[in-house]
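All protein chains but one are shown at their positions in the complex.
Chain nomenclature is as follows: A, B and C, assigned in order of appearance, with residue numbering initiated at 1 for each chain independently.
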Amino acid sequence: MSRDLLLKRGLLLKIELLSDPKALYVVRGAVERLAETVGFAAAECRSVVRAVDEALTNVMRHCYRGRPDQPIELYFRRPRRRSKGRLEKGLEVLLCHRGPAVDQAQLRGQKPGELRPGGLGLHFISEAMDAVDYERVGHTNRLRLVKYLPSEKGSSRGRRSERNADFHSARGQRHDF
Amino acid sequence: MSRDLLLKRGLLLKIELLSDPKALYVVRGAVERLAETVGFAAAECRSVVRAVDEALTNVMRHCYRGRPDQPIELYFRRPRRRSKGRLEKGLEVLLCHRGPAVDQAQLRGQKPGELRPGGLGLHFISEAMDAVDYERVGHTNRLRLVKYLPSEKGSSRGRRSERNADFHSARGQRHDF
Amino acid sequence: MRISIRRVDNATIFDISGDIDLANSPEVRKALLHEVRDNRRPRVVLNLSDVRYIDSSGVASLVESLKASRDIGSRFILVGLSGPAREVLQLSRLVKVFEIYDTEVEALTG
Partner (left out) sequence: MRISIRRVDNATIFDISGDIDLANSPEVRKALLHEVRDNRRPRVVLNLSDVRYIDSSGVASLVESLKASRDIGSRFILVGLSGPAREVLQLSRLVKVFEIYDTEVEALTG
């Protein structure tokens, strides 16, 4: 068993898939529940699901050019940003894949509302997430998607589901989400 | 990226999690949709979900004794059994974890219908799956769960959802499920 | 999973929705046993109509509550079983062991 990444980085979950579009339906099922568990409200869960789905779709279409047998890895973890001394809470998704480096100059969608088929995926992703970064590490492309929970003041806790309670880190510490 | 297992064995999907019971809800979301994609009818999907969930629960409780930070891996692939020259179709789940070797003499549930709390998990697993095998490989325990699709004759195809179409193997061949 | 609790006359009604699994069955068990054993309510009714999943640890909590209520001579009643809840009780061969009603009115007056 590869304990490496999972244990080193305190991940919540890791999913490995191939670039077959049939896997998208399965992955959405996991991501929706993970976002709910982490504490997002229903509409926010749908946003996160949409962002991950569109990002995977882009990799399958534009990087792997429709080849259905190429590897993709998804790492789900807590975001690491600290703000005013507190760990900001939410969900970070790291999407790793091979294929040619993503040319960031090519990442141009269309303005929504235009009657042109296509070009909406990047808009859905940026609308959903608080941070979207592309990075090349060795032969691997890494797309990092982060969404933070609304900060916890007053009644916002009430919106969170009962599943919000804590996941545990790799070192057995409790991490309150 | 670790291409190794995913590519070598023609997996459909791999999930890595920690032994925190909060992960069960997320994993069930993926397994339900994977079983549907592979072609199982709704009641069969629920059985597969139940079996995987109970198997994970047993690992968390009996092997890892409630420690929530231990590694578990789930591999989903096509079963490899051939029957009368045809590859039998269905879903194979390989659950890998560390911890002490599972003492198979200890694997005793209760007869269902008895008014004793506990002891139903193994019954749910064996009721759901066509094959259930425990194996120790090095320091890893492996539980293999397999469920086959009803064999395809006459109208049985009609019961399968539209998602049943083919997943692709690691080598880019098509595999009809 | 969400539990809410209502007290009506001599009965306590639990409305449980969502999935009951190892992550929350200890909470369900504690809430039920508290009402049966500590509060000694004559009738404890569990509304399972919105339960989408219940695992063996959830069933074990129900069995334990039923036994506790038999010990003190009170009643432990299931009502409005959802499809998944009924399926799991059938698999466990416990449908005939529990007192089960379709509606809350029957559970409170039956």
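Basically, a contact is a pair of C-beta atoms (placed from the backbone, for glycine too) under 8 Å apart; a residue touches a chain by one contact, two chains touch by 3 or more.
It should be emphasised that the depicted structure is a prediction, and the values quoted were computed from it without experimental measurement.
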{"item": "Selected from A:Glu54, A:Glu73 or A:Glu92 as touching the chain missing from the view", "value": "A:Glu54"}
{"item": "Identified contact with the non-displayed chain, of A:Gly85, A:Gly113 or A:Gly138", "value": "A:Gly113"}
{"item": "Chain not shown, touching residues in subunit A", "value": "21-22, 24-25, 28, 43, 46, 49-50, 53-54, 57, 60-61, 112-113, 115-121, 123-124, 127"}
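Following the convention adopted for this analysis, only the chains that are shown with their structure count from here on.
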{"item": "Furthest chain, CA centroid comparison against subunit C", "value": "A"}
{"item": "Where subunit B and subunit C are represented by their mean Cα positions, the distance between them in whole Å", "value": "29"}
{"item": "Between subunit C and subunit A, distance of the C-alpha-averaged centres to the nearest whole Å", "value": "38"}
{"item": "Multi-partner residues of subunit C (at least 2 other chains)", "value": "23"}
{"item": "Per-residue overlap in subunit A, given as positions that touch at least 2 other chains", "value": "163"}
